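The structure appears right after this line, and notes come after that.
Apart from one protein chain that is not included, each protein chain of the complex appears where it belongs.
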Amino acid sequence: MLEVLPIASITRDVPITWFLGLGLAMFILGGIGVVTRRNPVIVFMCIELMLNAVNLTFLTFAAYGGSGINATPGGMAQAMNGQMMVIFVMAVAAAEVAVGLGIIMAIFRQKNDVDLDDMSTLRN
Amino acid sequence: MNDFGPILILMAVSGLICTVMVVGSWVLGPKKLTPYKSSPYECGVAPSGEANERFPIKFYLVAILFVLFDIEVVFLWSWLTVFQSAPLDYQIFTGLAMLVYFAFWILGDWYVLKIGALDWDEAASLAPEKYIDSSLPAFDPSTSLTPERVAVNS
Partner (left out) sequence: MQSELYTIPSIDWSLVMPFIVVVITGVIGLLIEMFRPKQNNNAIVLVSLAGLAGAFALLIPQLGVTTTTTFAGMVLRDQFGVLLQLIIVAGAFLSLIFSEPYMKQRRIAHGEFYPMALWATSGAMLMVSSDNLLMIFVGLEVLSIALYCLAGLARDEQRSEEAALKYFLLGAFASAFLLYGIAFVYGITGSTSLAVFMETLARAPGINDLTVLFAITLLLVGFGFKTALVPFHQWTPDVYQGAPTNVTAFMSAVSKVAAFGAFARVLEASLPVQEFWMPALIVITILTMTVGNLAALVQKDVKRALGYSSIAHAGYVMVALLAYLQDPAKGSLGTVITYLAIYTFMTIGSFAVLSLTAVNKSEGTRYQDLYGLWNRAPLAAGCLVLFMVSLVGVPPTAGFLGKFQIFQDAMGAGLPLLAIALAINSFVSAYYYLQIVRAVFVDEEGALRVQSAPMNAGLRFALVICAVGVMPILFAPILSQGKQTVTLSKMIESGAFLQRPVASVPLNPEPGEKVEQITPSAPLSTVTGN
């Protein structure tokens, strides 16, 4: 049976750089995906990955109470700043999903295909 | 580090073994590709159609709906977490704020249902007369020059 560790014990035993590093890795992977993939849905999934990396970073900072030059033991209000941000990021990401999928559907209805490399009607 | 050391070693060893097996069989094994051999195996039946089959894009509507309602709950849940131990005046204040939020939400849902945007088959939800200024001549596709045609002519 898994034991759920309290946040305090996690922040004591695991260095903050691990979480930040994971976030950075996710962000970079997402960024690579955005520039290399051709399917807009997958590109968008990569953007979502980047947003989730951001969320992870926010929550890490919220749990650890800041990083370098202003590292204070995080107060409740300070932690809430970051957690609030995460909720808004999630909401915005959801709104973007709705709009993005809507746009992709509109394109699909026109062309029966969505490929970013074919998106070249707009030119000089 | 001590706690995670064995796990890391386990992961490294298992990754190494897998890599060695895959790469080894690829390097050592003889490669004689025939069309029959390279075709995907489908229970002995000749394969038909494309491997990466596409599903109807209309399922995206479901995805959109799911995501939106999902996020609605995120706000609701975090609010209720705070709500349960808050003093009364705070509960009333945030309750009113959530009411406004839900008013907007319900309005949006109502709008979406009313114009039939979620109909599985897209129906023409808007009548064409809205688009047309009655003082102008009717649209005749055969005489109008689209930008594309202009581009070709030039």
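Things to note:
As written, the chains take the letters A and B, and residue 1 is the first residue of each chain.
Throughout what follows, a contact is a pair of C-beta atoms (placed from the backbone, for glycine too) under 8 Å apart; a residue touches a chain by one contact, two chains touch by 3 or more.
Remember, it's a predicted structure, so these values are computed and weren't measured experimentally.
By the touch criterion stated above, the residues of chain B touching the omitted chain are 82, 85-87, 89-90, 93, 104, 107, 110-111, 114-115, 125-133, 136-137, 139-141, 144-147, 150, 153-154. Interface residues of chain A facing the missing partner chain: 27, 30-31, 34, 40, 43-44, 47, 50-51, 53-54, 57-58, 60-62, 65-70, 72, 74-78, 81-82, 84-85, 88-89, 92, 95-96, 99-100, 102-104, 106-107, 110-111, 116, 119, 121-122, 124.
Heads up, the rule we're going with is that only the chains that are shown with their structure count from here on.
Taking each chain's centre as the average of its CA atoms, chain A and chain B sit 16 Å apart.
Against chain A, the residues of chain B that register as touching in their complex are 3, 57-58, 60-61, 63-64, 67-68, 70-71, 74-75, 78, 122. Of all the residues in chain A, the ones that touch chain B in their complex are 13, 83, 87, 90-91, 94-95, 97-98, 101-102, 104-105, 108-109.
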